[in-house]
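A single protein chain has been omitted from the complex, and every remaining protein chain is retained in its original position.
As written, the chain order gives the labels A, B and C, with residue 1 at the start of each chain.
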Amino acid sequence: MRYLPLSPDDRSEMLAKIGVDAIDDLFADVPADKLLTEPLDLPRRKGEMEVERILGRMAGRNVTASSVPFFVGAGAYKHHVPATVDHVIQRSEFLTSYTPYQPEIAQGTLQYLFEFQTQVAALTGMDVANASMYDGSTAAGEAVLMAHRVTRRGKAVLSGGLHPHYADVIETLSHMSGDRVVSLPADPRADEDIIAAIDDETSCVVVQTPDVFGNLRDLTKIAEKAHAHGALLIAAFTEVMSLGLIKPPGAMGADIVVGEGQSIGNSLNFGGPYVGLFAARQKFVRQMPGRLCGETVDAEGKRGFVLTLSTREQHIRRDKATSNICTNSGLCCLAFTIHMTLLGQTGLQRLARVNHANAVALADALAGVPGVEVITGAFFNEFTLKLPKDAAAVVEALADKGVLGGVPYSRLAPDADCDDLLLVASTEVNTDDDRAAFVAALKEVLG
Amino acid sequence: MRYLPLSPDDRSEMLAKIGVDAIDDLFADVPADKLLTEPLDLPRRKGEMEVERILGRMAGRNVTASSVPFFVGAGAYKHHVPATVDHVIQRSEFLTSYTPYQPEIAQGTLQYLFEFQTQVAALTGMDVANASMYDGSTAAGEAVLMAHRVTRRGKAVLSGGLHPHYADVIETLSHMSGDRVVSLPADPRADEDIIAAIDDETSCVVVQTPDVFGNLRDLTKIAEKAHAHGALLIAAFTEVMSLGLIKPPGAMGADIVVGEGQSIGNSLNFGGPYVGLFAARQKFVRQMPGRLCGETVDAEGKRGFVLTLSTREQHIRRDKATSNICTNSGLCCLAFTIHMTLLGQTGLQRLARVNHANAVALADALAGVPGVEVITGAFFNEFTLKLPKDAAAVVEALADKGVLGGVPYSRLAPDADCDDLLLVASTEVNTDDDRAAFVAALKEVLG
Amino acid sequence: QEEALIFESGRYETTGVDFDEPENFSPRLGGLAREGDIGLPGLSEPETMRHFVRLSQKNYGIDTGLFPLGSCTMKHNARLNERMARLPGFADVHPLQPVSSVQGALELMDELSRYLVTLTGMTSVALSPKAGAHGELCGMMAIKAAIDAKGEGETRRTVLVPESAHGTNPATAALIGFKVRTVPADTDGTVRVQAVKDLIGPDTAAIMLTNPNTCGLFEPEIVEIARALHDAGAYFYCDGANFNAIVGKARPGDLGVDAMHINLHKTFSTPHGGGGPGSGPVVLSQRLAPFAPVPFVTPGAEGLILVEHEKDADEKPFGRITAFHGQMGMYVRALAYMLSHGSDGMKQASEDAVLNANYIRAGLRDLMSQPFGDKPCMHEALFDDSWLKDTGVSTLDFAKAMIDEGYHPMTVYFPLVAHGAMLVEPTESESKSSLDLFIASMRDLAQAAKRGESERFAQAPFHAPRRRLDETRAARQPILKWTPPEPMREAAE
Partner (left out) sequence: QEEALIFESGRYETTGVDFDEPENFSPRLGGLAREGDIGLPGLSEPETMRHFVRLSQKNYGIDTGLFPLGSCTMKHNARLNERMARLPGFADVHPLQPVSSVQGALELMDELSRYLVTLTGMTSVALSPKAGAHGELCGMMAIKAAIDAKGEGETRRTVLVPESAHGTNPATAALIGFKVRTVPADTDGTVRVQAVKDLIGPDTAAIMLTNPNTCGLFEPEIVEIARALHDAGAYFYCDGANFNAIVGKARPGDLGVDAMHINLHKTFSTPHGGGGPGSGPVVLSQRLAPFAPVPFVTPGAEGLILVEHEKDADEKPFGRITAFHGQMGMYVRALAYMLSHGSDGMKQASEDAVLNANYIRAGLRDLMSQPFGDKPCMHEALFDDSWLKDTGVSTLDFAKAMIDEGYHPMTVYFPLVAHGAMLVEPTESESKSSLDLFIASMRDLAQAAKRGESERFAQAPFHAPRRRLDETRAARQPILKWTPPEPMREAAE
């Protein structure tokens, strides 16, 4: 077996050295009737070529984003990732290393985490960022728990523009931990009165911008109201690239910012792995979940980096920890950091403008399809269409025509009574031909 | 431009430091009327995404070996290369290094070259091997030149079973250098009397096994006759994997062994880059072309490796060099060495048996097609069919049916009057389904 | 040469990505355009490449040497698996595409589930947890949901956790409102059924027990412990971090486990990647299966279906724990591992992992001390620091000295039940000659410690990218991001 270096002779020699007769002598603590004697009902070993065939066949049954006019977003976005990124993250020293608990031989990981934290803080306009969470949705869940800790209150208010998956994650967690959640109704046109929902029991209010419908939200007044009531504003986003073009939550009064970082450096991957971004104001740093990398010096006075403030964490604090998180999204952070380094703010801003321009062009083109209404006013690279038909059926019909035309909102929230809404995203990968194909197909489907 | 780190400000500062006013002051030696003032008639810079689209479109116009039943060989073979190989050869320290002229910081390259040389010597059954040539054909050309040097004679005898491209390369080189070549006629059934062609003017006789038609050749008697006349036997091969199963040329009296190493570790690449293998008897080592890596010690007595015997080479000996070769196939050697290390003789022998078994099964299946004759008796993974029709037309017709069914010999040697011969190869990648598809398609084409 | 931070070497106007500026469009940003510098310098592509390659050279990985980090399972990461995960059909597919366009992806999830269920002898699997601790959370939520469904939510509020447990166990339990009670370990490092029974009461919701445990020992009374819990109406959560020792040798389902997470990045060798991403599917017993969260894959009339909402489920999902469907990229890698090994290879891998650990144990037992006596271990060998008594060398010193020998240290000071613990897990990926070399190096170090060569230890490492780092300073005045130097202010002071 190609992965196992021991030969039968090795095994015999080693058993002798250990002083037992047979391998199962080492499994003596397993109750005899529980020790398996027959192989499990699974196929035997396969060579590389066979594995490639099996998985290649499965992969071939999926329609890839690059192979069709593609406009699917709603929390994950198709962007072009430079080849440098994937090359570097596959380097043995990054790919096959562990959490940097031995900092002397993990400065590579630690320095990029420090760079990552700095980048995320800059992007969000916040004081500090951690070394990542699993994804945007779990980061949002952790943010609510953190707000509860900070405020010592247990009621979260969720905007109706929050991605329903994010809301579900928060609600599940809150239900389990015995906290309360007030979720405002779905809000396609961003005209909800979230301010009215904030009271003195509120620990936090969670608002997403761009919201799930694509609307850009001004958080300033919500922050003021929240702060006036002793509550925190948690700002969320699912498209980090928007921060190249729109005002960051930190500049609008957010106390905690969470979001999905997938768009920078990471592939779609059918939903994961992604990278959750988590940033906060300096004063809350000791209540943050997750790993933090900090600067220090070594015994010779040279600058170096270590994981720090670990007394917040589960491996030290156990049941008093700020979170149970252990593994995070290390390698996805690295991908993020490399891509962001390549971009720099100049590249990020330009790329964001390309995204926005493509989305504007698409919105204008789709608005010309009879029966279609673009209901999103201010947006980044995603907006909502109101259709004269059931959006889910339209999406299926578009797929039959070779266009992946977006996400029916009803797929995210079947009970929201928004079956005619279609979320449509456009990024730098879309061409004029893609847009024309979408318009033509939509006309046919609706016609 | 993403590849150019200098900013406009940098450039100005640097010009000032150098003491010139403008960049073209540094191009002052270019005759003024020859200095280009307008951009050349080529497109301007493109982003990664655009380049991927352009080249992806071109790539998409080719039929890949993995996508169809594939039986094309004749000097290049479709094998499965483990993922480890491509990962390692892309490591920055291998990919972006230079010829190891500074051995203290190139021990990685040098050690694998030493391992490569040892592997090639073992495979071919020879005393020494060099650190690679461009490919098998140019290695063959160099071998003939070397034989001329060793014997101080100028007449090479080429077997009619030698790959016509290899013969062409030798003939072109000999024509240019003023040497003589006697090429025996094409010899599909391996019944030529090569021994009769050897005389006292002969510097070398070049025989391929498995030959271009797939025949396995016993070289022993040819070697005896050559040696009796003071000539050298140059043994050639185009399928290195055959050496896992058949007697090596070194055991049959060859003086120089040359061949194509592509099958181990390297992709088809539409013909290149490949890796030429070159091995010889110890006594001829100082007449060998190409780089040689040797063992030595460093100032502390530790084992280390260096390029050696460089007084043979062009950068020292100039017009007295054994060859003009400089760059060789470094990274392809590495791929070869890694794949061969993974295989070991146990894996190589097994893989060779799989190849042979698949070829035997295919030969038996094709022999059942009416009008088709398998004319090769002893073979490894390739053999020749005699068809009732023009082989080139059959191959085209098979391609229309989605089967890449081999190489018409007439494509290699249009003047050989062998238009009905088809060279067919089968390796470990072929399945029962592939064979069945080939048989069915061939029946249709011939029926 | 020191490697500067990108904030020190980069410039705001530099970019290593080429796009043309879009022309002729009217922004529709509603007055929310960002203004001013973001604070993100860029580097050209050559500079970027060199920066990160040079950073990587300051790291240690499995590919560069033996990585005996106990409990972490640093085994070989096959590049085949990386290649498979990058197939466009897996990597370039959106989680919200129409399910008709992702049938191969659902098939992969379904096949992975089948493997996991077969290997563990359980009823079903929840794939979506993003890492081990997330899997713990998922499993404990399922237990809580089951308790709630029985109307015992108000009473069953206590979770038993052995003192040797991973920190994630109590943290997870506490996160969703359980009280944690610690189960003491026996003198042999395992948990006695009696110790559990002593703590079981009507308030007991579950136990969270690692098996094989964090001392590297198979819990010999695990079946009895499970029965005791079940008899009391409570559940058995098994921390599956060490499942790699028994794959193909024993099935958690046969032992009475109700829920167990599987670290795909340990047992099934998806790369650790310097701290993630992981993946932590949870296998569930029949009692808990109905409560598995959305989404999950299930057969439908026209192919596989993805159930994404509680109302679409036949059972009683407790909710959703993450956006989308989990760590697809890790599923592909794990399935590639399983297909490659097969049932025979996975069993052999477990045996080799255990054999290798015992071989190290046998090679060091005369010099180093085993806290629970000289007896076989599973996939990791535990030593304590009693053999270092009076040498002036601490476990930490010893670990740092290993760096100078070219090794990554073992896990230290965990589990807490062993004083100055050193937990060595070689995994099945090491050859005998590699282990021999490691043992020889450790023996050499151990003898040096006993000879009193304390300076070799106290200051170690000497031969690493950094000498020992000041962690106290880092925590006292945390510097968590780069800030521009303020030469003016410094000059004024």
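Annotations
Note that in this section contacts are C-beta pairs under 8 Å (C-beta built on N, C-alpha and C of every residue); 3 or more make two chains touch, one makes a residue touch a chain.
Predicted model only: the values in this text are computed from it and were never measured.
Within the whole complex, touches from the chain that is not shown fall on A, B, C. Summary of contacts with the chain left out: across B:226, B:243, B:256 or B:387, the touching residue is B:243. Across B:158, B:254, B:348 or B:372, the single residue that touches the chain missing here is B:348. The missing chain lies against chain C, touching residues 1, 9, 18, 44-47, 49-50, 53-54, 57, 62-65, 75-76, 78-79, 340, 406, 429-431, 433-434, 437. Across the interface with the omitted chain, chain A contributes residues 1-5, 7, 45-49, 82-84, 86-87, 92.
What we mean here is this: only the chains that are shown with their structure count from here on.
Ranked by distance of CA centroids from chain C, the top chain is B. The distance from the centre of chain B to the centre of chain C, each centre being the mean of the chain's C-alpha atoms, comes to 46 Å. Across the assembly, chain B contributes residues 2, 48-49, 82-83, 87, 92 that each touch 2 or more other chains.
Touching two or more other chains at once are residues 11, 13-17, 19-20, 43, 45, 49, 53, 78, 80, 82-83 of chain C.
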